[in-house]
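All protein chains of the complex are present and in place, except for one that has been dropped.
Letters A and B name the chains as they come in the text, with residue numbers starting at 1 for each one.
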Amino acid sequence: MKAKSFQRVSSVEEAYKLVKESPRNKIVAGGLWLKKGNAEVETLIDLSNLGLDKIEDKKEFVEVGAMVTLRQFEQSKLVPVMAREAVKAVMGPAFRNVATIGGSVYGKFGFSDVVCGLLGYKVELEFYPEGKISLIEYVKKPGFYDGILTHVRIYKEDLKAFFKKVGITALDYPIVNVAVTKGKEYRIAVGSRPLVAFRAEKAEAYLNEGGKDFAKAAELVVEELKFGDSISNKGEYKKQLALTYVRRGLEEVNK
Amino acid sequence: MKKNFKVVNNLTPSVDGKGLMQGRHAYADDIAAPNSLVIKLLRSPHAFAKVKSIDVSEALKVPGVECILTKDNVPHVSFTRAGQGYPEPSPHDKFIFDEYVRYVGDEVAAVAAVSEEIALEAMKLIKVDYEVLEPVLDFEKAFENKSVIHPEDGIHEMFPIGFDPKKNLAASYEMEVGNVAEELKKSDVVVEDTFYSQAQAHAMMEPHTCNARLDEHNRLVIYSTTQTPFHMRRILSKTLGLPVEKIRVIKPRVGGGFGGKQAFHGEMFAALVTLRTKKPSKCVFTREEVFGCTYTRHPMRITLKVGATKDGLINAIDCRALSDTGAYGEHALTVFMIVGSKVLPLYNKVKAVKFGGQVVYTNHVSAGAYRGYGAIQGNYAVESIIDELAEALHMDPIKLREINSMKEKETSPIFEIMGEGTEGTAMIMESCKLPYCIKRGRELMEWDKKYPCKKVGDHKIRSVGCAIAMQGSGIPFLDMGSCTIKLNDGGSYMVTVGATDIGQGSDTVISQIVAEELGTTMDKVIIYSSDTDLTPYDCGAYASSTTYVSGNAAYNAACKMRERLIKEAAQELNVKPEDVEFDGKTFTSGESSVTLEDLSVGRLYNNDTRQIAVTESYHGHVSPPPFMAAFGEFEFDTETFEYKMIKYVTVTDCGTTINPGLARGQVEGGVTQGYGMASSEAVIYSPKGKLLSNTFDTYHIPTCKEVGELVSEFADSYEPTGPFGAKSVGEIGIDTPPAVLCNAVYNAFGVRIHSLPITPEKIFEAMKAKK
Partner (left out) sequence: MLVKFNLNGLDVEYIIKPGEYLLDTLRANGVKSVKKGCDGSACGVCTVLLDDKPVLSCSVLTAKVEGHRVTTVEAIQEEAAALADCFSKEGADQCGYCNAAFALAVHALKQENPNPTDEEIKDYLVGNLCRCTGYQAQQKAIKAYLGGKK
């Protein structure tokens, strides 16, 4: 990658200042998406010195620093099991030892298994300087924050969870991904539609009001969420996958 | 026929496996000259265009740029990039740079600079004026299309192959034995179907790489990831106008070829840059270039019509094929012919058989040699339609194959008719254990318990499919290998062969053959290969020839060496050669003896001194096919149609397995590569003709999680014309998975998928259509 300089900043303020100085100054978390983007960069802003690589039990929630690698995340006993499963679905360990939670969430990539899995939980993001925003709001809002994602907080809940990534090979981008959780309420997220995972609110409402027909709930999901064609798969087939796995996920969390 | 071999057919580690795992510098880019100029290629963004002008003046001004090559300053001599015997059966339809560009990625200019960064910067300053032309992107519309892909002068075929570029024809072929139309009319049952296969990528782990330098004799030395160093030297010589003796081509360790390195990639450019600048240069392809700017498998449409009696005897087979050779015609005719010649003889009892069709140019990535070489495309079609025929006859598909397929001592008229672009060679199957392979494979798969399918859980069923296959062992009278063996002091042997090890283990197998014949151990055999200066000729690694052809050359040389040593020892012991016994270490005649070690030291230093060395060659007079029966078991989800491989059984007759471990490796590697073509390796082009599936992210080869249990056995077989009874095993592994999977899907769901890869989505679509 072409870059004029590399700076390991000592504070998040310093990082933000550099970000505001030029659109050609780029944050380096793991650096994987930056490499794929192949941009011409002025300053690479490295966040390794900011202590954002910890996973901590903060009583109400588990706080995950944005620089925590996917591999750290998947191996941490503090993180709920389904979220770990979703992250484990991404590529292989050597990739996940470089990729970060922050990098995976910030970009809201359509194919993101990480975002899909996290939407099964109550998750709050912390940005500097923008502050707190729920994951679902961040995913829904058009565009990105220009600030720096520093923390991802997963609220502790007692719930049953299900995650499925459908792909042709183990290293494939997902054709769809599905997350279903049942705690005090249901949450259903379907991603790679090819759009990024969204919650299926109508289906959730049906279930939360006592609806028991899981096939019907799956139909509601597929009616509400937009499915389209990607380069390798038609929307029709993505719908079939969503119908099947939402239903199976609901059966699973009701066992 | 069990023989008591000491080295051959024994588990033997490869000669280089340890060193390579330990990271020794052995591959082409590892040994590039330091400070080599880096060559980057400017490539066409258009699928079809005329290059009206190129202005490199600004690019040349960039400090660090040493040389830029374009059509305006390179020799304008047409050649074929294909590494094949001379005269090549591929048309000479390529110029180093031409005034036309014929696919997205076709080369327009080569920039050589002191660093990659500078070369890429300079490339941005090259101004090219393209006249964009209408590309031909549908091979079914290519023939006689108004867009002519090769309108230029100066291109030609080397002998008649049906080359008619004005009609977008690279080659065509027709043959018929008996009268197919009549036999079909007489048949009780006739089935017909059409199958499409895709432009599979080799996806070898090492990208195409080459580097060039001038040695102290000012000769051009090229290190290349090539499967055919001798063909490369000849083609460089003719195209650049440099005498053969001024060129040296060396193949270092290669990280996989599978046919994708049986043709030129960057060597013309590196050669010219080094000749002009006098500096070493290198050209390393990016992975995107490997996918989109080298070669692919020939995608094909194959239509089959098969007629049989109600008792299941196949009367006639009519096979029509259309092959897409892409922008250039490398391997066009020969791959096409093998669709017929290495599949149809499986059913040798037919009364009539017809094979023919066309190979067309399109503005796709150029297709070329790829393991299987037409046999996998043909196998997909033929082994699928055989299942269709079985169903129409209400007959067990395995029984149908058993009663109609090749047996030992039989032949097929196709062998005599179809060769390497020309006539073939008649041959009797001196070794053919296909009936055993089928029977044994059926047992190993527990076919009778599983056919056609069984429910194994909620929304889960398992089914099985089968296919048989054959290939060849070298090309008779065209493929030639040779071997020199030199005796070192101490009794070790220096073996030099032209044979090209591209990871299939020919260095090891050849060493084993020499060690066996000379009664010695592997540590006493040193091998060096594939250097046009230092090793004797070999056609190269293709057509499954290294064990059979190069191996036989090594066997001949070892026999000659044994003879020679016995003569030397006889002289030493003052007896007649026929009275000398040699056990590999010692020569004995009655009470007197001399050790090989003493003899070898003496002959070099102080005792009737001379260098003991022999050179022998071999070319085949037949091409004895290996045979295989394959059975696959898959588990399907009945709602999403996702599936996984549970078990894949192969029973292979490749004669003696010189190296049983590596032979199994060839089978299992081939099966996995074939399974990728069958299941996951989709090729995607943009509407304008740009290859989109050009990274490992977008083109999916199997990972370790896609491969189920592989059960790979070998039949007890012995090919009398092969070295220690061996036939080839390099290609046959790849041929069966597409038909096996297609048949298993049919057995599970009653739908037949007519194009590759067979994805869950295609099964979903087919099931919807069925309703």
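What we mean here is this: a residue touches a chain if its C-beta (ideal position, glycine included) is under 8 Å from a C-beta of that chain, and two chains touch if they have at least 3 such contacts.
Keep in mind the model is a prediction, meaning the values are calculated, not measured.
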Option from B:Q673, B:S693, B:N743 or B:T759 whose C-beta touches the chain left out: B:Q673
Sites on chain A contacted by the missing partner chain, in the whole complex: 1-6, 8, 28, 30-32, 35-36, 41, 44, 46, 48, 71, 88, 91-95, 97-98, 170-171
Absent-chain interface as seen on chain B, which is shown: 11-14, 16-18, 20-27, 29-30, 202-207, 253-256, 258, 284, 286-287, 502-505, 659-665, 668-673, 695-697, 701-705, 707, 709-710
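Operating definition for what follows: only the chains that are shown with their structure count from here on.
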Separation of chain A from chain B, taking each centre as the mean of its C-alpha atoms, in whole Å: 43
Residues of chain A that touch chain B when the two form their complex: 2, 166, 168-173, 175, 231-234, 237, 240-241, 244-245
Chain A partner contacts - residues on chain B that touch it in the complex: 117, 637, 639-640, 642, 679-680, 682, 684, 692, 696-698, 700-706, 759-761, 764-765
